[in-house]
Every structure is written in structure tokens, then in C-alpha cells.
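Below: one structure, written as C-alpha cells.
Note that one protein chain is taken out, while the other chains of the complex remain in position.
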Amino acid sequence: MTERANLVYLDYAASTPVDPWVAEAMAALMTADGNYANPSSTHIAGRRSVEHIEHATGQLAGLLNTAPECLIWTSGATESDNLAILGAAHYRQDRGRHLVTMRTEHKAVTDPFKALQKQSFDVTWLDPEADGLLDLAKLKAALRSDTQLVSIMHVNNETGIIQDIRRIGELCREHGCLLHVDAAQSVGKLPIDLATLPLDLMSMTAHKVYGPKGIGALYIAPRPGVHVEPLLFGGGQQRKLRPGTLPAQQIVGFGAAAAIAQSRMSDDFRHLSAMRERLWSGIRDIPGISTNGAIESAFPGILNVSIEDIEGESLLLALEPLCVATGSACNSKTQEPSYVLRALGRSDELAQSAIRFSFGRPTRPQDIDLAIDLYRNAVARLRGMSPERAA
Amino acid sequence: MTERANLVYLDYAASTPVDPWVAEAMAALMTADGNYANPSSTHIAGRRSVEHIEHATGQLAGLLNTAPECLIWTSGATESDNLAILGAAHYRQDRGRHLVTMRTEHKAVTDPFKALQKQSFDVTWLDPEADGLLDLAKLKAALRSDTQLVSIMHVNNETGIIQDIRRIGELCREHGCLLHVDAAQSVGKLPIDLATLPLDLMSMTAHKVYGPKGIGALYIAPRPGVHVEPLLFGGGQQRKLRPGTLPAQQIVGFGAAAAIAQSRMSDDFRHLSAMRERLWSGIRDIPGISTNGAIESAFPGILNVSIEDIEGESLLLALEPLCVATGSACNSKTQEPSYVLRALGRSDELAQSAIRFSFGRPTRPQDIDLAIDLYRNAVARLRGMSPERAA
Amino acid sequence: MSNDPYSARVRELFDAPAHAGCLGGELCAKVEDQGVRICLCAEPEGGEIRRMRFLAWGCPHVIAAAEAVCAYYEGRSSAELLDFSALDLMQSLSVPVEKTGRILVIEDAVRTLGGIVRDASNLDN
Partner (left out) sequence: MSNDPYSARVRELFDAPAHAGCLGGELCAKVEDQGVRICLCAEPEGGEIRRMRFLAWGCPHVIAAAEAVCAYYEGRSSAELLDFSALDLMQSLSVPVEKTGRILVIEDAVRTLGGIVRDASNLDN
């Protein structure tokens, strides 16, 4: 970024830089000396584009231990979530119109469910426990004979809480309903073995894992009854499930990012854990601070803390040049307290004071140390102005 | 491309290489030293992404002489066509369920209309005249009091035929129905002045005009009654009309491509006209050859010719290493004769022999000369094997 | 940056709120509304305000507005507090419409303080 030296970016859960290798792979598919042909074309140049796409599909499939045929390319996790939820609900509506999800899902999940409610589908909204986890007994109790789809995210984008997808999937299988998982925050970061995980639909996006923005994928399990109705109609690309010219450079970018993620996953995990530990150690003694969600159930790339007697928007400004999030990046513009944190039982005021720190491969210990300084100073300064604390 | 030296690419209507300046602009928004933040984030880095997006939106709006607020970013023309057609039809269904389009539209238009037919919308499919043009009297006759949407493309992707959008739009305004225009093949290539053109919705894509694949836009006219229902639900981006993290690098790529196209439009047009003229002069004397659609009504970037007693697939193979299309790139995989050429009244066999040559900025006279040689030789060779001609 | 939600003036006031604090006296107006908590106090001297301080829990616009108000009134007649209108302030700080309610809380606090100061000086006289 211009004047990047000044900024301390700890918002990797919102988006990541593209890995230099990924950028290189993408560049090779764009300009006149590259493979820019339309992969729908049958001539040599078109078939070369297809080869690149097949290679990339293999890379993503390899990361997830599944077959390339199970992956559909989309424009991002938002589209994948919509295609999975609207598509499966419509395809299977004759089997029942009851759906189950959680209140702490991303809006790309909650909003399609709300759209389905308007089409007279019946949606059960489960609340998490105070630690952020789903109580499986509550899920079990919610499943009915006419339940056809459950959607539970893997890693929460605000708190980092990891749900137990395997056991949730087992429950769904027992009840004969499909499980969709929004894995936008976990693909390439936590091991996901689709050959053994009992899930049916999974949404992904590249830009959270050092790939480009605007490319995602939907996994559709090769099981009878697992299918979606398309949202878009057009040229017959992707077995008519998602037409449109395949954006070869974007797909190659996601593929390369997946391959890199696979080879670095355990190193990345160790690094993120160290960064979170360093940060939490540096601020946990501040009076009135607490994590949102149980830290031991959370993906280490995210640390979400609330603090008493501090207004969130002022905190964010006082933290500059630190780039962090309040609530999810996708609703930072609205000033309402995060519905995710509210669902964890946090008060409006505590929810509003939340800061989501998120770490990435480029994060260095000195970034964390700067963040600690900035956070401590901002809290001290704002508390110095607060009618409660100052008095 | 690898071994690119061997290939002669004359398939710019299927896709174009990304302009080097465009690629550079995109690269600057991807890697760690660039502006990779999520434009939904409110921190400094996020706001810088927004600035880049606003700049790019201004570039595309500038090319079209409209306001940036009228543009919605999508994943390509396929999505734009779907959002326009499904979105407007659903939004306005209380005003009437009659829709009008042409048989020669791209599948990204015909297929959403077919989907609407299944939802008991009533669609009138107009045929073009033999020259490819729409007879306005036929359109006028098709408009009914319950007609709410007409969709007619600007430049046909197979034949290059240019429809008279202004007069079509005037007719629609008189009848009080909306006009959607698929301008995937014309944006940045023909002048389009949205300030004066009487159209309501317009679909665009970057990869036909030296921008990246996987990014498109939909123009929504700022007129009362012009609105679409969204296809995707999620974070509130783009006034909820099209949610999902804005793919900043893709948008910047489209913006840069639009700015370059604006400054080069007349030079490009002259160049394409010269290339088409050179090619047509070199092959028009072959017995049994004819253009599909009237050459004087066509955009000069495309020359589509059919030829008697030649099988299309064999012709395509015999033309290697020439990269050209039979029918539209999007259906080259199916072996049916092009429905577009069939609608012009061409026989199955003539339609199947069609070759679409399309030219671009990088096309050189020697590429055309090689294409002429390859085409003449291929025709001679295949005719030498043909039961009719050889005997 | 063109899309900065905070004007340069808001940033300046927020970054260096010289008048943040409490005078510890009794001439103190506390108002809580619209999710904003504000406490304004004044030290008058012969009909003039010698010092004015604020404590606030609120967004940056609220803090900037409180700081601006304190800086403005120091050296002015305390009677003017009663006539305070937040309109100019909203304009000079480019307060977005959705936040105008919060700035009206400050207007309320200033006028309340004006009343407290007037009542106190009436008592003195």
C-alpha cells in the first residue's frame, strides 16, 4: 500500500495479500504471451486454458482430498453459500421445507435462509453456547423428519470458533438431511479431508488464503440426492450448474494458493498460534478485557476481544494505523453491534467494543508488539475520557 | 502461450489477452506491497481499496457516459444477463408477464428466458431477417400491453451484426416496457452513450475488451421502475443488489481496460476494419463461400463465413494452428449447428461449416495472410476428399 | 482520503482533546442518551467561563464535538451556553446524518450546563 510502512495490518480474516507465486501463476494466464484463450474454445489455445484449469482444480481437490469433479467454481464464498443453500433447498423442497442453521453464521448464509423464509421455508435458528460452540444436543433436538438441510460454518469469521463438523455431519447423516458447511475461513488453514468428512456441500473462497478476490468454489459430494439447482443460466459450462466463461487466471490463482496452503499448513498453524499467544499475553491483564468465544476452541488466526467502558468506533480510530476489524468486515459499515457477538450473549456495549485481530503469514512479532502498544495506549486514552473510569 | 509462435489467434470475440497496463494495475492490488485489503473494511487499508474501486468505477462510467452509481459489479456478462433478466422480470411481474427477445441472443440471455418460461412467463422469440437485423416492425407487432421487458443484444457474438439499439429503445419507451441490452461484444468497441441511449439495463464483461476474465458489470438506468431483484443474498455490498467481497483487482482491471478502450476506440475500429477487409478480400473468391449476416451491418471485429460442401469440425482441425471459432465459443463443445446461424435461415450444413474469424488489437496483417493461406488450403484439401466435389 | 469517514477537523480534535478531563467541581452536566454518555463541567469567573472540560463515551464525532465545544466556550460569557445550537458544529465537523442524534445529546449537555452555571451564579449573587 502507499505509505504501507505506516500501517500494521492485522485483518487477515477480512482478506489476505495474494502470494507472490500465486500472482505469478495468474499473470501467466493474462497477457498476450500467456494463455489467455477462452477455455470454452475447442482450438489449441482454448484447450491449453482448460489444461491450466484442470491443473488448478486438481490442486484444490488435492488440498481437500476429493475428486476434481466434485468442485464447482464460483465468484466467491457468497455465491457458493447461495448456490448451496438456495440451490439445495429448491432442489429438495419436495422432501421437506425445514432448514436448520445458526445465528452466528456469516450473512452470506443467514441472508439466503431469510430469503427462503420468505418463500415459506421453515428455518430453525440455533444459538451457540457462551463459548461459541454449538451444543450437539440442541442440534439433535432441532432435527425433524422434514428437515432437509443443515448449514453450520466451520470456522467463525468473527471469533474463530471451530465447530465440530465431523460430529455435526454424523448427526445429519443419521437423520438423512444434508449438511452444508461454510468453510471460507478454514480452507487451507485447517485439515479438511472430504474423503472421510460426512458433509455434502462446502463453500470456499480464495482471498482468505492468499489467493485472489472474486473466485470461490462449491464442493458437492458425489452422493445420491446431493444436488443443487443453478442460480445462473447460460452457456453450458460446469455441467450447467454455474455457467459463464471460466475465469482461468482466477482459478489458477485459487489452485496455486491451495497447493501452497497444503504444503505450509502446519507451519502456518504454528506461526499463527505463536502470534495469537504473543498478543493475548500482551493485553490479557488489562482490566475488563475478555475474549469473545473460548480461546481454546478457536482457530489461532483470530483473536476477538471485548473490553469494558470503551466505545468501539472510537477505539478503532484510536488504534490507527492498526488495521483491525470490529465485527465482521462485511458489516463494518453498519454501526450496529455484531449479531454474532450478541448471539454469544454479549451485551450491546461489550459487543460494540470488540476488536478482531487476525494474523497471517506475513505477520511478524514486531507487528504484534506494536499492536499491543497501540491497544494499551488507546484503551488508556479513551478510559481517561470516559465518564465512568475517569471520575 | 507455450509454443505460441506456432499459433495464429483470431478468436478475440471469445476472449482477449489482458492489456499489459491492465495487468500492471491489477498486480498492484494483489501482493503484500499492494492494496490487498477488503474494501468492506473501514480501516485505512480498506478505504484505500475502496478508492481504487471508485476510480475504476469512474473509468467504466466515463467510457459509457453515465454515473458510477448506475453500475453494479458482477462476475461477468452471464451473471449480468441473469441479474437483469431474472431480476427485472421478477421485480416487475405484477406489471405483466410477457417478455420479448430474439432467437439470436447469447445463451446467457436465452437460457434465463427459458427458465422464466418454466415459471409461466410468456416469451416471444423474434427471428432476425436473413441479414441478421431485427425488423423493427416485427418488434412493434410483438409488444403487448403486458410486455414488461425486451432484451436485444447490441453486437452479436457470432456474426458481429449490430442492432439499432437506439430505435429499439425508443420503441420500448413508447410502449412503456424496459429494454435490456447484452453489450458484452460492444462495450469499449463501439460508442455507447448511456446519457442519451433509451435503454434500461445493460450487461458487460471485461474479458472481451482486454480486461480480465470473471468480472462484469450491469448498468441500471436511474429511472423510476427500473430495478432488479438480487440473485444473491449476503453482506450488504452494492446496495444489496450483488453482495460478496468486491474483487478489487478485477474491478481495477475492468476500469483500466475501459479507460484504454475509450482512448483507442477509433484507432481500434480502423484497425479491425482493415483486418476484416484484408481477410475477406483474400477468401471471398472461393466458390461457395458467403458471410453469415450482412457484412455492412456487422462490427468489423468479426467475420463469420460459411462454405458449401465442407464439414465444420474437419475444417477447424485442418485450419490448425489457426485458432478460430465455429459457432460461439460457449457452445463449441456441442456439435450441433449454431442456433444463431440457423435463425438467419442457414441450412444445417452451411451453419456447421461456419468459421468465425475475430480480430483484435494484436492482430497483424501477416496473421491475416496466414489465415487466408490456411483457409484456402484447408478448403481445397477437404473438398478434394468430398464425395460431391471430388467426383 | 476522500472516503475517510472523519474530516481532518474531527481527527485533529479526537487526536488531541486538550479539554478532556474533569474539574471536580459541582458545575457539571451529565447527559446520557442515544448510546452516548457525556459529562461537561465549567469553571466560571465573573460571568465568563475560565475553564471547561468534558468526559465522553461515544464515537469519534461525539468526542470531537465535545472537545470543540469546550475549546469554544473558554473565554466566553457563560450565558451563551444557554443559546447553544449544535447546527454549526455538525456542519463544521461534517457529521453524517445518522449521527446527528448523538450531537444533539451534546447540545442538550451544553444547555444543561448553562442552566447549572446560571443557577449557581444566581445563588452566589
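As written, the chains take the letters A, B and C, and residue 1 is the first residue of each chain.
Here is the rule we go by: a contact is a pair of C-beta atoms (placed from the backbone, for glycine too) under 8 Å apart; a residue touches a chain by one contact, two chains touch by 3 or more.
What you are looking at is a predicted structure, and each value in this text was computed from that prediction instead of being measured.
The chain not displayed here makes contact, within the full complex, with A, B.
The chain that is not drawn here is touched, among residues B:54, B:277 or B:311, by B:311. Touching the missing chain, out of A:54, A:129 or A:164, is residue A:54.
In the full complex, chain A contacts the hidden chain through residues 42, 44, 47-48, 50-51, 54. In the full complex, chain B touches the hidden chain at residues 309, 311, 313-314, 317-318, 335, 348, 384-388, 390-391.
What we mean here is this: only the chains that are shown with their structure count from here on.
In terms of which chains touch, the assembly is arranged so that all chains touch all other chains.
In terms of Cα centroid distance from the overall Cα mean, chain A ranks first. Rounded to whole angstrom, the centroid-to-centroid distance between chain B and chain C, based on C-alpha atoms, equals 59 Å. Measuring from the averaged C-alpha position of chain A to that of chain C gives a distance of 43 Å.
Taking each chain's centre as the mean of its C-alpha atoms, chain A lies 33 Å from chain B. For chain B, residues touching at least two other chains, in rising order: 42, 44, 48.
Residues of chain C in contact with at least two other chains: none.
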